[in-house]
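Missing here: one protein chain of the complex. Every other protein chain is in place.
All chains are identified by letter, namely A and B, in their written order; residue positions are counted from 1 within each chain.
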Amino acid sequence: MLSGVGAPTMTAMSAFPGMARHPDRLLPAEPGVRVIARRLYESVRDLPIISPHGHVDAGLLADNLPFPDPAALFVTPDHYVTRLLHASGVALDDLGVGRGPLPRDESRQVWRRLCENLPAFRGTAVRYWLESELAEVFGVDERPSAKTADAIYDQVVACLAMDTFRPRALFERFGIEVLATTDDPCDDLAAHAALAADPSFTGRVLPAFRPDRYLESARPGWAAAVARLGEVAGVDTGSYRGWVAAMERRRAYFARHGATSTDHSHDDVSTEPLTAGEAERVYRAALAGSATPAQSVALRRHMLLEMARMSCDDGLVMMLHPSVRRGHHGPTLAAFGPDTGHDIPVRAEFTDALRPLLERFGTHPNLRLVLFTLDETTFSRELAPLAGFYPSVYLGAPWWFLDAPDAVLRFRAAVTETAGFTRTAGFIDDARAFCSIPVRHDMSRRLDSGFLARLVAEHRLDEDEAHEVVSDLVTGRPRVVFGL
Amino acid sequence: MLSGVGAPTMTAMSAFPGMARHPDRLLPAEPGVRVIARRLYESVRDLPIISPHGHVDAGLLADNLPFPDPAALFVTPDHYVTRLLHASGVALDDLGVGRGPLPRDESRQVWRRLCENLPAFRGTAVRYWLESELAEVFGVDERPSAKTADAIYDQVVACLAMDTFRPRALFERFGIEVLATTDDPCDDLAAHAALAADPSFTGRVLPAFRPDRYLESARPGWAAAVARLGEVAGVDTGSYRGWVAAMERRRAYFARHGATSTDHSHDDVSTEPLTAGEAERVYRAALAGSATPAQSVALRRHMLLEMARMSCDDGLVMMLHPSVRRGHHGPTLAAFGPDTGHDIPVRAEFTDALRPLLERFGTHPNLRLVLFTLDETTFSRELAPLAGFYPSVYLGAPWWFLDAPDAVLRFRAAVTETAGFTRTAGFIDDARAFCSIPVRHDMSRRLDSGFLARLVAEHRLDEDEAHEVVSDLVTGRPRVVFGL
Partner (left out) sequence: MLSGVGAPTMTAMSAFPGMARHPDRLLPAEPGVRVIARRLYESVRDLPIISPHGHVDAGLLADNLPFPDPAALFVTPDHYVTRLLHASGVALDDLGVGRGPLPRDESRQVWRRLCENLPAFRGTAVRYWLESELAEVFGVDERPSAKTADAIYDQVVACLAMDTFRPRALFERFGIEVLATTDDPCDDLAAHAALAADPSFTGRVLPAFRPDRYLESARPGWAAAVARLGEVAGVDTGSYRGWVAAMERRRAYFARHGATSTDHSHDDVSTEPLTAGEAERVYRAALAGSATPAQSVALRRHMLLEMARMSCDDGLVMMLHPSVRRGHHGPTLAAFGPDTGHDIPVRAEFTDALRPLLERFGTHPNLRLVLFTLDETTFSRELAPLAGFYPSVYLGAPWWFLDAPDAVLRFRAAVTETAGFTRTAGFIDDARAFCSIPVRHDMSRRLDSGFLARLVAEHRLDEDEAHEVVSDLVTGRPRVVFGL
């Protein structure tokens, strides 16, 4: 995966003694199981990366400008990182959050704050990713600390100045075959079009349709947003029918630009139909500002059902990422904006919430519904049983807080016995940090290899089967599920 | 357990090279723990099977006809199997679901569909059971696949034609000591009586009292059902008092035919008393079709409490299997009937729901209440604390989706530290597929041996104690808890 031009090779681990970039990292400790896991991992280590969902900006690759600096690359925009620094007593302001590009001195200062506070990250996935990126992408062979912060900063800066560390060069070196972005329905997808039209860039960068804010009629700015949607789509969104038509047109626009999926993240996944008349009435009330909160919720649930219907029609995969209380700390939200580390999960429920959708479309041949959760209790109780019956339902990879070694293994242990492997959607990195993409995929390959190795060692699966499974998880499932 | 006349012996594992019927299957991979686990397992491997709860039809043994064919034996009636085939894109119709006996050609076709799709079952308990049954009961030594499907089909057909593969012969070969069935309160239990009266059959086949539909007054057909109940019991069920008397009589009838338990599966386990007057009024309203949905639920909760009271009186063990949304996919339910793979669990709650019951009867010397769940969160939070105080409460074995290797180990890890082993009810196979009974019990013995071996290896239990525990789990607990 990282064996591109100019990359430090992953097998030359002896070059990183202080960082414990051990070739067997994340594999099970028991020697007999580890030997099997190593064989499985080696069979998929160098397969291309397929990334059907993430948050990298297509403009990054279209413009292909050098990455600015280590703070911007590893700290400031990454709420996984700033979160735990904030908990450790570092003010978000001192990390440059919400302030755009930082002067070089301040960037170095921000980087130092991370390095000094690295002990707070011990045992977290963030720390694993960070060290892996530094070692494998930038050739750093020292553990970040107050003492090493400046030297590492300088080394990364030196790398970033090289053409081989520009986004497109890394894209190629990382072995990325497909990368999906996440985009607003009103986006003109110019960056995607530019990349597709550029003969010097051979990767696939696809948009994904993320219409959340157009479904949340109680939020400030909704009326203006749907008005703009109407303009962009060339449809009057003054009626619910117009809203539907505008959505359909923009989905078609996205599909023409290569999109294969939509993504939805609301407080819950309830899908409850309104009659055509009710939908129209509530929609207009919402536009007029006279809808009650309950009506707004009802409208969103109806709209989500409508989106599933559209997926049956146009074949776009429907991803659901529900049940997070966004912007939990109001004062931080006000000062620093969203995605600043205080989105906190709540209980999720799928069985009853999705029933109206699944009764209508659950066996539709065109529907593929990929379900994500931050509530692990739903893995064995709801998600695996649903994916184990409905041909449309796939289990998304462990997401966000759960995209970490032990959580990933809990996910596999919780769902496999009911739903097997084929009902899961393969690894999805959901990454914002571009350089974390290869290490996240590598982590996933290691963990799935370890999980399968245990099944082999316990004589629950033959090793030839495990080889087929791990390869299918890495490239087969995402290609099938996301139509790539 | 399988060492009966004519059976392939379980120790001759070298005869099944392609199937990995390894003698250490399901035991922990760590060699030191495995050695202990093996010793524990060997000490219980050949103990008789006690099956206090399942769904085998007593008529199967009374009639003792040959099993029809591999599709009927392994696929069509087994919603564990058809479920995942359906998710993999095979229509239920193409599996013969809901269509009675299949012509030989079609049966072979159904069997092929399973074999071709076996990769979808990798890592599931179903696949483990299937291979184990084929290997251990039918001597099949190849992994099912498109290529081997026909040969395996023919081999199983050839077996089924032999007298040694008729139900009673298998019953004996499997080493079944007691088998409980699940029966409607109106059932005349003729098959049970015939078996009991037959001097050539020495096994015990006992009925269990499953009155669910008589408690669900909002369901279609309830009024007719309770009318029929009245007829069978010789009591007028036009009043609630009559309903109670009819239930009591039928329970006594079941007890005279050997029953030691009742089984209840409703949306929840809430038990809330009505006054005598309210109960009577709501019951009559339900009969008249004028009860509200809320009243019907209230009536069911009162009736469940009444059932607990009856258990105190007549000593029948009360099993509760709550919190599954049955028939989640309406169109499939309409076309193929219930138990066709789309029952999906929901959250369960026991602490508050059972409080009225436990405050009344929780310390009654005659009550034994066995609690099952598909919501793993209740294991450590509610079920173990309840069973750790109330002498009447026992923890049922991991059920349905949770009757699988990793889930079983999670169950033991979740409950043992609070409730120990004696508050669990021993293994319960809940099987519909007759030939899966021995492999399910064998799986349970292996898993409990592995769990105990870890405690021994971690010096949390001495090995002599572990031997006592594993033996108690296999035969001691079920005999004590179910009065067998």
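Following the convention adopted for this analysis, contacts are C-beta pairs under 8 Å (C-beta built on N, C-alpha and C of every residue); 3 or more make two chains touch, one makes a residue touch a chain.
Since this is a predicted model, take the numbers as computed values, not measurements.
Of the listed residues B:Val178, B:Ala384 or B:Ala433, the one in contact with the hidden chain in the full complex is B:Ala384. Across B:Glu30, B:Glu306, B:Asp403 or B:Asp429, the residue that sits in touch with the chain not pictured is B:Glu30.
Across A:Val178, A:Ala407 or A:Ala425, the single residue that touches the chain missing here is A:Ala407. When the whole complex is considered, the residue among A:Tyr41, A:Phe67 or A:Phe121 that touches the unshown chain is A:Phe121.
What chain A contributes to its contact with the hidden chain is residues 20, 22, 24-31, 83-84, 86-89, 119-125, 127-128, 143, 325, 328-332, 341-347, 374-377, 401-402, 404-407, 410.
One chain is missing from the display, and on chain B it is touched by residues 30, 32-33, 349, 351-352, 355, 358-359, 362-363, 377, 380-382, 384-391, 393, 413-414, 416-423, 454-455, 457-462, 465, 468-469.
Everything that follows uses one rule, which is that only the chains that are shown with their structure count from here on.
Chain geometry summary: the mean Cα position of chain A and that of chain B are 40 Å apart.
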